[in-house]
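As you look at this complex, bear in mind that one protein chain is not there, while each of the others sits in place.
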Amino acid sequence: MAKKIVITASLTGVLATRAQCPYIPYTPEEIASEGKRAVDAGASILHIHARQDSGMPAYDIDTYRRIGEEVRKLVPNAIINYSTGAVGISNEERIHHVTALKPEMAALNMSSMNYAIYSPKTKEFYHDFVFQNPFKDIQFFLQKMKEAGTIPEMEVFDNGHINNASPLIDMGLLQKPYVFSFVMGVLGGIPISTQNLLHQAASVPAGSHWQVIGIGRKQWQLIAAAITIDGNVRAGLEDNFYLPSGEMAKSNGELIDAAAKMVRMLGREVATIEETREMLNLKPVNQKVLSNI
Amino acid sequence: MAKKIVITASLTGVLATRAQCPYIPYTPEEIASEGKRAVDAGASILHIHARQDSGMPAYDIDTYRRIGEEVRKLVPNAIINYSTGAVGISNEERIHHVTALKPEMAALNMSSMNYAIYSPKTKEFYHDFVFQNPFKDIQFFLQKMKEAGTIPEMEVFDNGHINNASPLIDMGLLQKPYVFSFVMGVLGGIPISTQNLLHQAASVPAGSHWQVIGIGRKQWQLIAAAITIDGNVRAGLEDNFYLPSGEMAKSNGELIDAAAKMVRMLGREVATIEETREMLNLKPVNQKVLSNI
Amino acid sequence: MAKKIVITASLTGVLATRAQCPYIPYTPEEIASEGKRAVDAGASILHIHARQDSGMPAYDIDTYRRIGEEVRKLVPNAIINYSTGAVGISNEERIHHVTALKPEMAALNMSSMNYAIYSPKTKEFYHDFVFQNPFKDIQFFLQKMKEAGTIPEMEVFDNGHINNASPLIDMGLLQKPYVFSFVMGVLGGIPISTQNLLHQAASVPAGSHWQVIGIGRKQWQLIAAAITIDGNVRAGLEDNFYLPSGEMAKSNGELIDAAAKMVRMLGREVATIEETREMLNLKPVNQKVLSNI
Partner (left out) sequence: MAKKIVITASLTGVLATRAQCPYIPYTPEEIASEGKRAVDAGASILHIHARQDSGMPAYDIDTYRRIGEEVRKLVPNAIINYSTGAVGISNEERIHHVTALKPEMAALNMSSMNYAIYSPKTKEFYHDFVFQNPFKDIQFFLQKMKEAGTIPEMEVFDNGHINNASPLIDMGLLQKPYVFSFVMGVLGGIPISTQNLLHQAASVPAGSHWQVIGIGRKQWQLIAAAITIDGNVRAGLEDNFYLPSGEMAKSNGELIDAAAKMVRMLGREVATIEETREMLNLKPVNQKVLSNI
């Protein structure tokens, strides 16, 4: 039987605002409601950044705790995946909610890179940033996740970033299944193309589980290509507001529904939360977990 | 601007019968009606096999002439593409309608191969046939097409079959754009996979135009993957009766509509007949052509 | 530790004659002497076609028996691999020496194809042959090899030919390790290129062992590319007379020596006969085997 496809919902992110898309959730309650819509449409994993009620990013443990509580009320069995990405705060602060709340998954970046935006119209770079993630920081985050029993979701933006896992596996900081997210379409990283996706997929170590994260308008073509090679996919208002039809989505649920439809159109099935838990060696949620998150 | 995607409709074939799918057209009038539905849904090229009114294959010039006349009545500008594939008749008979009617395109097979069907359930081969197309036959067909001013659509079932065009280009029997159809999923040829599709696409000579033809249930995943790499696609009752939803299509129009929707979902546009004519260096249909076909 | 590279020597073939290359062995004694030179230079496997003393092909059991005896005298532990390829004789005759002599390996063709030679100078095909190997013949040969305890070396000339093993694995006619030879560079099959080699290598089922067979002048580039991806290689007077320097080899030993040098230049080691036996699950040669071959 063909492998089932896991869908992750990236509910909110931190960059986009309601001025750009009025459906982006900010408060824990809003995030939980969007999580429910996403799960109802087929998502197993909820990738969550915390926000202040104003929409500004939040990094404090308490906000993450409240988000976890609200999400658990509505979708008790969904797999919660917290961000650790942040600029301008200490590494300790970037990871303290993982240590405190022990989520089942958390994302981290696997390399340094240029992270830029260029406008062909004005022929200028609008954003030109060196995203710094030396190995000592990666080791630090992985150590903390290991202590928390949290599965690291390794965000890789280029081919060599995948190989960066090798020494960390050798050091015992990573266990199977190794979970990779191929982020594609950021200027400075690997561009979106089916050729690049296949090369990334062919580059992961044995015993890996991977998904694609497509940034911008080519996201849907990347998702389609990933499904055809048994990859998992992520959609949500963090990554792209627009449905395949070109219309702006009115909720994360609509985006996950579009991804799930694409899975079925291409002859595959969407993995249930239980099936995803099995692939990732995650136990069903129980009281102990509920009391933490 | 991204390349537009050409859709070919394979209206009827010769193998499938109305017992299997009641919507398969047999008579010239039925074929033309299905051609109209396909064009209305987005097809530019109509790939046509002739049938007797009983549904049995027809190879005579007259049936092909009547099909051409009926199609021209309903969709005067569509690009007509006749089959030359047949088993058990002479090469002369396989090509005589091309010589007589000078269609704008005609398909031919570019190699010999095993052509088989295996049942994993019974562990038996149900069909085990050596499809023979030595170079001398290919040369013969190409020479006749060249004399008729017909563009050869080269059906290739494996990687080496693409390279078979090389000596024929060297001999002057083929002109740019070289038109390839990657037929995938026949046991004996290259299997359907996105990896295989990308390798086929990377193997065509410069100045080629290609489409995919997927046989069986994996057709839609192949079409999706092809669209993501700017390939052209074929759908129709000859190749697969079923819509991406799993339901049997009620017409070629429904299948072409599904393909066109997929094109748009993946951020591309469907080429109009005029745009397809431009890609293939085909003039608009005029009286002279109409008088022939 | 990096995988060691197995070298097969194709000692004589049946097509080339001493008019073309005076060093081609014909008699059992000559073939054995060449086998000894090849083994001394690093070959583990000897791929052998029988010849009459005149150089014409021989298909009789007795000649094969004499070859086996002579080879065993000089290189008792080498792995003997007999051809079953022939045109114009019955399938029974093509396999009878395998049934009678139970060699450790024997080669067979895995598909039908065009097998042609084209001259760009005269713009003519010099050879244009449909090589017919329907599944029923392949099944027949595999069944006989299974009964003889002989490992089938599956010669595949295109990508789809690899997939032809799938139903035969499903039927129980093939056991791991599946042994594939990628024959490249025959017109009608997949051309020699590093891109094509990597695609072939990526297409074999799990548990496969493969080597490359390059026909003609590009053989050495194919061997080099194969070594870089841990593939095994074949050289010998059957495939190509010329050393990497461009000079004609004076023996199979010189060709195998050149292949072994290339293995070492590229940072790998040549597998010994014992190491090759281990990879292929072949026992060391013992008296019982000696009495047969």
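All chains are identified by letter, namely A, B and C, in their written order; residue positions are counted from 1 within each chain.
Definition applied: a residue touches a chain if its C-beta (ideal position, glycine included) is under 8 Å from a C-beta of that chain, and two chains touch if they have at least 3 such contacts.
Everything quoted here is computed from the prediction, not taken from an experiment.
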Touch criterion as defined above, residue of A:Ser112, A:Ser181, A:Thr194 or A:Asn232 at the omitted chain: A:Ser112
Touching residue (missing chain; options A:Phe157, A:Tyr178, A:Trp220 or A:Phe241): A:Phe157
Among A:Asp40, A:Glu69, A:Glu92 or A:Asp128, the residue in touch with the chain that has been omitted: A:Asp128
Contact with the hidden chain (one of A:Pro22, A:Gly149 or A:Pro167): A:Pro167
Contact with the hidden chain (one of A:Asn77, A:Gln195, A:Ser208 or A:Thr272): A:Gln195
Residues of chain A (touch criterion as defined above) contacting the omitted chain: 111-114, 116, 118, 120, 123, 125, 128-136, 157-161, 163-164, 167, 170-171, 187-191, 195-196, 199, 202-203
Hidden partner interface residues of chain C, rising order: 193-195, 198, 217-218, 220-222, 224-225, 227-229, 244-245, 262, 264-267
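Here is the rule we use: only the chains that are shown with their structure count from here on.
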Centroid distance [mean C-alpha coordinates] between chain B and chain A, Å: 42
Inter-chain centre distance, chain A versus chain C - centres from mean C-alpha coordinates, in Å: 49
Multi-partner residues of chain C (at least 2 other chains): 202
